[in-house]
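The next block holds one structure in the form of structure tokens; read it before the comments.
A single protein chain has been omitted from the complex, and every remaining protein chain is retained in its original position.
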Amino acid sequence: MPEVVFGESKTADQIVSIGRELIRGDSPLLVTRVAADKAQLVQQQLPELEYDAVARVLVHLQPGEDTWHGNPVVIVTAGTSDLPVAEEACQTLRVARVPVARVYDAGVAGLHRVVGDLPKLGAAPAVIVVAGMEGALPSVIGGLIRAPIVAVPTSVGYGSALHGFTALFGMLSSCAAGLTVVNIDNGFGAAMAVLRIMYRIQTPERQPVA
Amino acid sequence: MPEVVFGESKTADQIVSIGRELIRGDSPLLVTRVAADKAQLVQQQLPELEYDAVARVLVHLQPGEDTWHGNPVVIVTAGTSDLPVAEEACQTLRVARVPVARVYDAGVAGLHRVVGDLPKLGAAPAVIVVAGMEGALPSVIGGLIRAPIVAVPTSVGYGSALHGFTALFGMLSSCAAGLTVVNIDNGFGAAMAVLRIMYRIQTPERQPVA
Amino acid sequence: MPEVVFGESKTADQIVSIGRELIRGDSPLLVTRVAADKAQLVQQQLPELEYDAVARVLVHLQPGEDTWHGNPVVIVTAGTSDLPVAEEACQTLRVARVPVARVYDAGVAGLHRVVGDLPKLGAAPAVIVVAGMEGALPSVIGGLIRAPIVAVPTSVGYGSALHGFTALFGMLSSCAAGLTVVNIDNGFGAAMAVLRIMYRIQTPERQPVA
Amino acid sequence: MPEVVFGESKTADQIVSIGRELIRGDSPLLVTRVAADKAQLVQQQLPELEYDAVARVLVHLQPGEDTWHGNPVVIVTAGTSDLPVAEEACQTLRVARVPVARVYDAGVAGLHRVVGDLPKLGAAPAVIVVAGMEGALPSVIGGLIRAPIVAVPTSVGYGSALHGFTALFGMLSSCAAGLTVVNIDNGFGAAMAVLRIMYRIQTPERQPVA
Amino acid sequence: MPEVVFGESKTADQIVSIGRELIRGDSPLLVTRVAADKAQLVQQQLPELEYDAVARVLVHLQPGEDTWHGNPVVIVTAGTSDLPVAEEACQTLRVARVPVARVYDAGVAGLHRVVGDLPKLGAAPAVIVVAGMEGALPSVIGGLIRAPIVAVPTSVGYGSALHGFTALFGMLSSCAAGLTVVNIDNGFGAAMAVLRIMYRIQTPERQPVA
Amino acid sequence: MPEVVFGESKTADQIVSIGRELIRGDSPLLVTRVAADKAQLVQQQLPELEYDAVARVLVHLQPGEDTWHGNPVVIVTAGTSDLPVAEEACQTLRVARVPVARVYDAGVAGLHRVVGDLPKLGAAPAVIVVAGMEGALPSVIGGLIRAPIVAVPTSVGYGSALHGFTALFGMLSSCAAGLTVVNIDNGFGAAMAVLRIMYRIQTPERQPVA
Amino acid sequence: MPEVVFGESKTADQIVSIGRELIRGDSPLLVTRVAADKAQLVQQQLPELEYDAVARVLVHLQPGEDTWHGNPVVIVTAGTSDLPVAEEACQTLRVARVPVARVYDAGVAGLHRVVGDLPKLGAAPAVIVVAGMEGALPSVIGGLIRAPIVAVPTSVGYGSALHGFTALFGMLSSCAAGLTVVNIDNGFGAAMAVLRIMYRIQTPERQPVA
Partner (left out) sequence: MPEVVFGESKTADQIVSIGRELIRGDSPLLVTRVAADKAQLVQQQLPELEYDAVARVLVHLQPGEDTWHGNPVVIVTAGTSDLPVAEEACQTLRVARVPVARVYDAGVAGLHRVVGDLPKLGAAPAVIVVAGMEGALPSVIGGLIRAPIVAVPTSVGYGSALHGFTALFGMLSSCAAGLTVVNIDNGFGAAMAVLRIMYRIQTPERQPVA
């Protein structure tokens, strides 16, 4: 697992000093929730960090192979405004060297896209579904596949979208059984939940304990 | 339009005395939200009132023809627990002599039922969609047809379903444009909204006003 | 129906590239929730887009006739602060080539204005009522006319106005039967709901389906 | 001012012992929020207490004249379900020997009743307006008269009526200036607020203080 | 009563054009919720408007005498942060030519100030109590005097002060009977409620109506 | 410290079996939140348990002396409805053999009672203040004494009292510095907080740790 | 996967008729949320259904082997009141023939129990953690093991426990990364989420899709 720094409440200087230490330690590094201008300040001192402006993360990859050789994790979004959250999940998986397939803009007006990609979703080790507003997409997908699903509500919408709580509550109340949910806009957390599942898929034969 | 009495906060005696007066007046009558035992007390004194135990309404129809001769209004439900609310809407339309078609249990596990009935939905003067829990069904239908849709959230569900508010907020935040919404469990109100639309379909040529 | 782009979460460049494609396709275009400075950037590259500063929309009309030749849709507001939401509805209808009549500032202090315009309201294919604060206006109008009414709560007010939720809940709880409601500040959605009704008024004789 | 006991959280025995002491003291007595069966138990031991089943109060009047000889206080209600709250206010004023005029069922469907009674409302020392659901009535009346208005929201309604909070917030956000509001279902409190006003009307010439 | 303009959602130009018309009409004018920079823009074109930076109001007084010759209205505040709301009430009364007495900073640490001023409070035609945070002051005063009290919750505080709702709910739930309450930060509304009471004190002998 | 069992969600049988074991172990026992009928069932099998119907607790005291020989802890209540919560605190302290002094009914109408008892309050090792509705009492006392204060909000009140949350939020937002707060109706928790303070008063000389 | 019926909103007769059909179809059956008296009525007609009074479920197992031969799923609870929710999860897994290990009463006072069972938790295909009140247990466990964790908030607690929402929000906001959460009291849903994970562990080699 990569080292992770929550960048939002830290200054550029704090990120630099933490980052420097971790990179020396040779582990991959992920800094989440970094605004563009703060990222620039960090990169001036740590040019080996790469910035993704959509996901708003700084990453440092260690050389080497992917840790996963099966089907890719699939990340589905309902609308274009959900992209930053989905890409935060993508980058988290990338730092952990897990391949990802994207199925974006698959909301109400794009349900055919979901239907077309069902085999890919059904074969994934896990599926992350990112949706704001009414957050109905995980319910629809949950009724169609048996793979593990982690639903991420986003704060997209206004008024009765309640800054993401309508999507959150909708996903928790879904009539599709076996969905799990993470905090609003928490793309990073969804990826970490998937990494827990993949860790277990890869090490299932562990000896039973008394 | 029928005379309507909100029965919940009235005693059997109050319903009887209001009902007696209105029936004399020869207009059809609808009493909503009447529990079974209260209904029985009312019927002992007003046997001409018919009770529908699912919709929890007392109705008195006036003889005569339907007021509407086009396609039926379609009422769709997500799950069996939404039935009482849907049937309240059905009975309200029935008292107004409007024919109704039911498409029930069309939630996530029954989306094929919606797809199979799309021509019927698309040809309806209006569609009422009743759903609790995450309330995703109106979004799905709204993306597939152009007819007017009145969405009714129900208080079905627990915990994060928030007694119907999750469905309510989800319907209001739907990414399908042009849905309209009524109060939680308000099957009667949805039917009245449909009657306003049908009144206008039937009398569209009214002279312009200065 | 026009092509619609939700402008709030998009950059000027994104709007330009989407807009360019849609205008080529010869369909009318509506971009909602565009701040004045962003609109200016878009117009520099797409001068055929017209900006309405009150409604905060960019529109591109296709030449041709109105799609509706009956009475105009009536849009009523309670106060001057409700104007942007009302004008968003007006512009949406305009792009769809539907004529509109405005009855503005008809709140508590202007009830006489509503009373004077009742014939116009009663003859409209549908009425949109826009109100913030306590949102009482749709209740009053709902008790006076039989036409379809779409109520739009606005975020006007402070403290116990709850950013529009007091008006929203008030409209949903109205004692006037058959009102329908859309999301807070959703003038666009109200217009789309009216377009669904008008589509049905114009095509009511569609063949029944088995 | 009468002695007042909040009866809801007290046993019949507690009410009897408090009541016995107060009646001995020769002051008028009001016990609010007393259910019918508890009232019966109290009356068996204190038969001089009179029970009003609608207002759910026990009262003991002292002989003597009215304390007020001007126009009566007017109490207006929106619907029949608001009666218990309105009658609690009436009984409170009655115990204080203030005459009351009732204008009931004056909601959306009965606005003409308000209009017909405007002279009476405008001449009252104060007006109490009781309304549940969307609570729009005080706004309408507030725009029509200059007398002091105390608005009482009631818990009448369901779903988005929020157990009276929608009416409460609506009254507090009213666009009619100078309304004041008391707690949900607090008919007693509204009457007490009116008694403060009437006390001041009767004793306005009090000497200035340094 | 003065003409009142809610300035918050209006531009300087809109305020100027409304103000110009009203001043011509010779009535006194009050513009509430005007930020300092906007006020300056207005004053450049309407120098006869006077700006109060604490109350954030623009006022135009008409020459003439006070409308009230009895004891002054008393305005009490709990803390210094409540000043802007209290002064908005003061200025509103001033435009209506009603004299005001201020008892400021009378919260928990200053209860002795309230006790010292009790005769003044008890002799006032009405008392306005302004308090944020837990909003306990009106309860304390309500238990000590019989005059009418209008309580104004303010948005002073943080966290569990809930932007003024804790004070609002506390005042509505006060165990001191007969308090009335207005919206959060609504100093203007409190003054208008007091003006209704004073109007009635001055014209109590109006003929009874049939 | 006594053994404590939360009785609300346990059957009489469960309480008996837990109680039997603990009493054997010779430690004092407190079972909280036990309804009267459940208590009777428990006492039939464990007659050594004493039931306090107001505090709704079952207690078993061990013989021996008080653990505290200083001034008594003082428990103050605002109104009679706060009694059960206050007595739960009293009984908890009693089982821990700590003497208690009660100052009850000291709300707005009884502030003189607080003033009269100030020396007792100021000399207490800690003061517990129990209040519902607007919960103003701890603010008043907090401004008058320097002893530790634990405030307990109660669910007494209706409507805007929000089942105790208004008192809770008011106490947390109090302008009297240094109040601490426990959960709504949690008399037991307040007593336990006081026991932590008294434990420290009695053992302050503990050796410093490196 | 077993057939599942949500029993709460269904009558005994409805459960019998659904159950009869499904048992004929030879699939295992689970009926959740069945009160004891309703269960008895069902069992009179369907004696092959077994009732678990703690989990409140009716189950019908099909003969045959376990579907899972690895380490058992571990279910952890914080307190005894969380048992019904945990047992609903256990029974759901049992009907799916998945072995379960229980680690109960491992809350704050029993953290040593968690520590002692860490090897078992770390080796599980997935861990379900059930907790009410402040819901801190999943955070603690999440920091100690790498296996997938599904957290279930329960409605245990009162006042600020908010009927389970405090635990729900706490779990979603946990500083332990990669926790996933289901609806309040939804033991069934947590088990279904685990079954999705186990399905994937057992069928990971599925062919990649283009």
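Note that the chains are named A, B, C, D, E, F and G in the order they appear, and that numbering of residues resets to 1 at the start of each chain.
Criterion: a residue touches a chain if its C-beta (ideal position, glycine included) is under 8 Å from a C-beta of that chain, and two chains touch if they have at least 3 such contacts.
All figures in this text were calculated on a predicted structure; none of them were measured in a lab.
**Q** Among the chains you can see, which ones touch the chain that has been omitted?
**A** A, E, F, G
**Q** Which of A:V95, A:I184 or A:I201 touches the chain that is not shown?
**A** A:I184
**Q** So which bits of chain E touch the chain we can't see?
**A** For chain E, the residues touching the absent chain are 80-81, 156, 158-161.
**Q** Determine and list the chain A residues touching the chain excluded from the picture.
**A** Counting over the whole complex, chain A touches the hidden chain at residues 9-10, 155, 163-165, 168, 183-186.
**Q** If the missing chain were put back, which residues of chain F would it touch?
**A** Residues 4, 70-71, 119-120, 123, 125-126, 146-150, 168, 172-173, 177-183, 188-189, 192-193, 195-197, 199-201, 204-209 of chain F touch the chain that is not shown.
Assume only the chains that are shown with their structure count from here on.
**Q** Starting from the mean Cα coordinates of chain E and chain G, work out the distance between those two points in Å.
**A** Computed value for the inter-centroid distance: 58 Å.
**Q** How many Å are there between the centre of chain C and the centre of chain D, using C-alpha atoms for each centre?
**A** Each chain's C-alpha centroid was found; their separation is 42 Å.
**Q** Provide the list of chain A residues touching at least two other chains, using ranges where the numbers run on.
**A** In chain A, residues 159-161, 168, 172-173 touch at least two other chains, as defined above.
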